[in-house]
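What follows is a structure written as structure tokens; I'll ask about it next.
Every protein chain of the complex appears in place save one, which is left out.
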Amino acid sequence: MPRVVIDAEICKGCVLCVEFCPRDALEMSDATNSRGHHPAVLRDDEKCTGCAVCALVCPGVCIEVYR
Amino acid sequence: MPRVVIDAEICKGCVLCVEFCPRDALEMSDATNSRGHHPAVLRDDEKCTGCAVCALVCPGVCIEVYR
Amino acid sequence: MAEEKLINRYPDALTDVEMRYCPGCTHGTAHRLVAEVIDELGVRDRTVTIATVGCSVFAYEYFDTDAVQAAHGRGPAVATGIKRVHPDSVVFTYQGDGDLASIGMGEIVHAAARGENFTVIFINNAVFGMTQGQMAPTTLMGQKTTTSPRGRTAEEAGWPIRVCELLDTLEGPAFIAREALSTPQRIRSAKRSIKRAFETQLAGRGFSLVELLSSCWTWWDMEPVEAIYHIENTMTEHFPLRIFRDCLTGQSEEVDSNA
Amino acid sequence: MAEEKLINRYPDALTDVEMRYCPGCTHGTAHRLVAEVIDELGVRDRTVTIATVGCSVFAYEYFDTDAVQAAHGRGPAVATGIKRVHPDSVVFTYQGDGDLASIGMGEIVHAAARGENFTVIFINNAVFGMTQGQMAPTTLMGQKTTTSPRGRTAEEAGWPIRVCELLDTLEGPAFIAREALSTPQRIRSAKRSIKRAFETQLAGRGFSLVELLSSCWTWWDMEPVEAIYHIENTMTEHFPLRIFRDCLTGQSEEVDSNA
Amino acid sequence: MREELFMAGIGGQGVNLAGQFIGRAGMDAGLNVSWVPIYSPEVRGGSSTCTIVLTDRRVASPTSEHPTSMVLMDPTAARRFAANLTTGGLLVINSSLIEETPKVDDCRLLKVPANDIAAEIGNDRTVNMALIGAWAAGTEVLTAEDVARSLREMLPERHHVHMPDNERALERGAEIARETR
Amino acid sequence: MREELFMAGIGGQGVNLAGQFIGRAGMDAGLNVSWVPIYSPEVRGGSSTCTIVLTDRRVASPTSEHPTSMVLMDPTAARRFAANLTTGGLLVINSSLIEETPKVDDCRLLKVPANDIAAEIGNDRTVNMALIGAWAAGTEVLTAEDVARSLREMLPERHHVHMPDNERALERGAEIARETR
Amino acid sequence: MSETADTRKSVFISGNEATAEGGIAGGCRHFFGYPITPQNEIPEYMSEHLPEIGGVYLQAESEVAAINMVYGAAAAGARVMTTSSSPGIALMQEGLSYMLGSELPAVFVNMVRGGPGLGNIAAAQSDYWLATRGAGHGDGRCITLTPYSVQELHDFTAGAFEIADRYQNIVMVLADAILATMMEPCELIPRRDLPLPDRPYAVGPHDRSERERNIINSLWIDFDVMEAVNLRIEERYTRAGEEITDWEEFGSDDPQIMLCAYGISARICESVVMRADEAGVRLRLIRPRTVFPFPTEPIRRWAERVDATLVVELSMGQFVEDVRLAVEGSCPVELLARSGGNMPTPGDVLQKVREVARHVGVAAK
Partner (left out) sequence: MSETADTRKSVFISGNEATAEGGIAGGCRHFFGYPITPQNEIPEYMSEHLPEIGGVYLQAESEVAAINMVYGAAAAGARVMTTSSSPGIALMQEGLSYMLGSELPAVFVNMVRGGPGLGNIAAAQSDYWLATRGAGHGDGRCITLTPYSVQELHDFTAGAFEIADRYQNIVMVLADAILATMMEPCELIPRRDLPLPDRPYAVGPHDRSERERNIINSLWIDFDVMEAVNLRIEERYTRAGEEITDWEEFGSDDPQIMLCAYGISARICESVVMRADEAGVRLRLIRPRTVFPFPTEPIRRWAERVDATLVVELSMGQFVEDVRLAVEGSCPVELLARSGGNMPTPGDVLQKVREVARHVGVAAK
């Protein structure tokens, strides 16, 4: 099953991946990483198609997409 | 009668006026001025129409045209 | 079911140094695209990055290539020096709008006119990011910046410069395109142009430049996502997206963002 | 028969200092045209001439106006400084192709982009005259100069820059024209454009520039008359004569040299 | 009298602003004062530190080798800077974020759960106020009221709605200092 | 031995080139030499001067306050410079153009009708040669042949057709010097 | 360079803002500049405030353009200034030389940062030569003021315009990244409409029918004319030396060691003098407030009475040369040099004082 791995330590919580995920599969976590950012997380495994749009728009280069 | 007055001391002998006079009324003098240039002179009073083309093309600003 | 496969490898041409950009700043996106292109063309080991002065000043830490840090605006002159010594190196400058279009206008125009065989990645975010958000030569009319606190007016500061259009009047450039780092489609298109630009260089055809409309939400005083829509909806109006020149195809065309 | 009348008065706006140009150098013609325009517009007493660096460096001695001698290439910046202090002054820069298009590229583009309200007289003679005939950014392909002894090649030095076309991509300029100081007709046309440029400034409409294709027979290694035909027959091929923009008429048109 | 206060935290925690309030308050109290920031190259994020000198003589050097007091707002700051405190100095730490109390011999330690206080007050931006409230009461160079007054002077009118929150935070910090004494 | 030769004329008269020939000839004759031009700002026209030092010691200063010899090619040069000649020095003037002989006390004067000589030879460009021929014979620092040899070395092959004319002019100048002595 | 305190308003303000407001108080109504850290607040302040009072703020496309706009505005008779930091000032060198050659007044501020090259944005004093020996090619020099506090940044900048006018020369205010960004109380000189002094040389204004035309120029083909310009400028520098040389002294009246330092280093040295007892050495600090003209005399005078001189500067040894030129061998001169953003602490300086004392046989604790 397609899935994405987001490096929560490096993610700066910019929300771009969440905004552009065509399946609305991502959301921002309430947790803070050590730099004080709320990282993005996969909200719904089921929805993700592994289209990698999230990785495409991520300026932090912190998303890996597996398919 | 139209005529042109060329300041022989300032004329640098570039020949432009001679070249562009539509009536072929000018020529270069054999004499040299104090800077060593051969100035232009009116060769043929009769021909000059006072059109001032010579003055128009003269880079030395040394031609006066009377009409 | 097939093996699970990582479909977006972290580019070889990027080091693992974490980029210092603001969250959501599209400088990061631009870096990734350039690195991917370098990987795809297999030229990392002969690439020289020219880092310039702006938020991307540390580009020499991020790109895993040889690199030179150039004085503000002088990247194209430095690139010229390098290329004239090593014509086989793959050289690109990475310049902001302050760097390229303000202080560096002379150098970019002349490198383009000479048809120097290197590639320029031009990040147009309509503002001086690094120095805290002053007006740039590409700042839009009415835009508020820290040095146009009442919004840019023609009377005080004139009109924004369109760099691609300006360079397109020269005979030297072989590839010129303007792309936007806004939507996923635009980003894909941007990568195609970046690749094209590097290919132009590899083919020895001369000067290539890709302008990337980029975000600086920090100084635009917006949220990161809002800034992306600002690029897409507002910036592109003044800065139309277009492949102005492509010596390899001989074409000039509107950017097709759905391809 | 009517009284005999002097029909071409020596311009008030020229001093009686003899110009130091080579015989037949069209710098002299350009000076006279500008001076005549200043006379006709009656603005001599509020005109400031910006002499730049090139054969015309002594322009401050020739024009009977206030004058500032500017560093090489920086005339437009100096003019900007003056105009921002005295908006009612009539300011013009007089710049060669080395001055304006080589070292001064940044300043001219930005002054134009800002739409600074002054006039530029741009003498394009395709060579650095004053410094003994080196290649200029406007030197034609194949042209021999003292620094392109085998003729200009694209490989070594790229292609000549067309300044008017380049500036015409900006929103700031209000008047842009290219004329030639070759035949009597062309010279008349040049004067019309110079006058238009000053009128544009007087109307407060912003940046105006007249490029004048000019001769430098000394470094072209020709006779003065031959050089005039070189302008007419060869230079105009690469540098088409045109009124690129005229904010007062809203027109862009081919130069009509017979009008 | 010469108080050298060093403050450190991460960008966005309001370290510099808090320092400026103290500087201004010092000035209004008739002291000679200076405030010196040290920025990190990152536009956003990164560490943020400043030094405030308050004295009745010349300020002279505006930087400090061994500050007489410190306000440290996050674990990194605590780790990096605490040891520089002068012997017998006052160390104010944000115990909400700094779990491991830095070991500094011979100092007066004030642990202020500043984030908790701010949360209690319901205003995230009062974290720094709780800390400097404690600092003020701890050093007695200025009072919490002095700082509040400078806040009122320096903040633009539109931020005055936050004054009650700020004052509460200052006061809570000051209380902790008094209790600890 | 130290000869300081000053030459002056108007642009285009070949002053500088003639000076260079002398410098080169001096070098070939085993002397220490220098040649220093002074340009005027005009590209064409304007005055043109140079100083040549020929010596068997160090050249040291390559300029000259009171030249030991002078070659002056036009009336302006004669008017402006002649008085600088050192006492007892050699003054060579182009008498074809300089009508009014400059009054210089205690000097050896050589009047060379250089333009006339050149006209005679039928080669306008030999004017300077006639003058330096006279200078050479007048000073005896070099011979006219030395100068002719340096000419041959320095001129591009394609100009060698003019060598006979040049040599005739040099010789005519030298003759005048010998006659005058 | 000072105003009576009672006409002033005291504020807690950064060095950059104090400088900008100082410019306005000094009559500056035209500002041309290009952003560079650590002085960005100055152009920002000017862009906010100058239009309010009928002035002009214009962001130049580069420092090269900025200096030439300043040149134009000065030629036109304006009170004009620009501000920058090290690399930007380096780019202005040709233009500065033109202004000096054309004998035009203007005020420049250099908030020095670490160098060479892009360096960093920390405090440094390594543009001392650039300020005092620089100004591009030729013999012209910048009159150079060295404030050491926010108050002095404000006062010196305001006062610089009058000095520039008096000597028809550039005045350079030389400070550093710490002074630029630090905040201190500052009594502001009230803004006023300063009438422009008569500038008969200026192009543009006045009625041409009542005067000869004006030419601003630095091209002098005639050697004697060019030399006369240089002599005239030199003569002004001599006069400035007599009239505006400025320094402050602090410490023992019977010192064993003289400290010399300017700007931010002088503040560190003040702390050292206040702690002189710790080293058991009597210290006196001579702190130039102008470094061109340089306070040669007081330094020389004290040099003849002390056992040694210690120079403290944030560069590898620039300012120390002027001190040596003043001391001329009257006593040993030693140097404590730090760079790259590093600064000696008062403790470091005290340590060095002990060392110097040892070298010259002065007893120290």
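Read from first to last, the chains carry the letters A, B, C, D, E, F and G; within each, the first residue is number 1.
Here is the rule we use: a contact is a pair of C-beta atoms (placed from the backbone, for glycine too) under 8 Å apart; a residue touches a chain by one contact, two chains touch by 3 or more.
Just so it is clear, the model here is predicted, and its values are computed rather than measured.
Chemist: Among the chains in view, which touch the chain not shown?
Modeler: C, D, F, G
Chemist: Touch as defined at the start, partner being the missing chain; which of C:V57, C:A126, C:L140 or C:L209 qualifies?
Modeler: Only one listed residue reaches the unshown chain, and that is C:V57.
Chemist: In the full complex, which of D:P11, D:G28, D:G73 or D:G96 touches the chain missing from this view?
Modeler: D:G73
Chemist: Using the touch definition up top, pick the residue from D:S102, D:N124, D:Q143 or D:T218 that touches the left-out chain.
Modeler: Considering the complete complex, D:S102 is the one touching the chain left out.
Chemist: Kindly state which of the options G:R199, G:R213 or G:R338 is in contact with the chain not pictured.
Modeler: G:R338
Chemist: On subunit G, where is the contact patch with the chain that was removed from view?
Modeler: Against the missing chain, subunit G presents residues 64, 86-87, 89-91, 93-94, 97-102, 112, 114-120, 122, 124, 126-127, 129-130, 133-140, 217-221, 223-231, 233-234, 315-318, 321, 324-325, 328-330, 338-342.
Chemist: Can you list, in ascending order, the subunit F residues touching the missing chain?
Modeler: Listed in rising order, the touching residues are 20, 23-24, 27, 32-37, 39, 41, 57-63, 65, 154.
Chemist: What residues on subunit D make contact with the chain left out of this view?
Modeler: Against the left-out chain, subunit D lists 53, 57, 69, 71-73, 98, 102-103, 105, 128, 130-132, 134-135, 137, 146-150, 156-157.
We adopt the following convention: only the chains that are shown with their structure count from here on.
Chemist: Going only through chains that touch each other, what is the minimum step count from subunit D to subunit E?
Modeler: 2
Chemist: Among all chains, which one's averaged Cα position is nearest the averaged Cα position of every protein chain shown?
Modeler: Central by C-alpha mean position: chain G.
Chemist: Can you check how far apart subunit D and subunit F are, centre to centre, with Cα atoms defining each centre and the answer in Å?
Modeler: One centre to the other, that is 42 Å.
Chemist: Starting from the mean Cα coordinates of subunit A and subunit E, work out the distance between those two points in Å.
Modeler: Between these chains, centre-to-centre, one finds 37 Å.
Chemist: Once you find the CA centre of subunit A and the CA centre of subunit F, what distance in Å lies between them?
Modeler: Using C-alpha averages as centres, the distance is 88 Å.
Chemist: I need the residues of subunit E touching at least two other chains; which ones are they?
Modeler: 41
Chemist: Do you know which subunit G residues sit against two or more other chains?
Modeler: Residue numbers touching two or more other chains: 58, 61-62.
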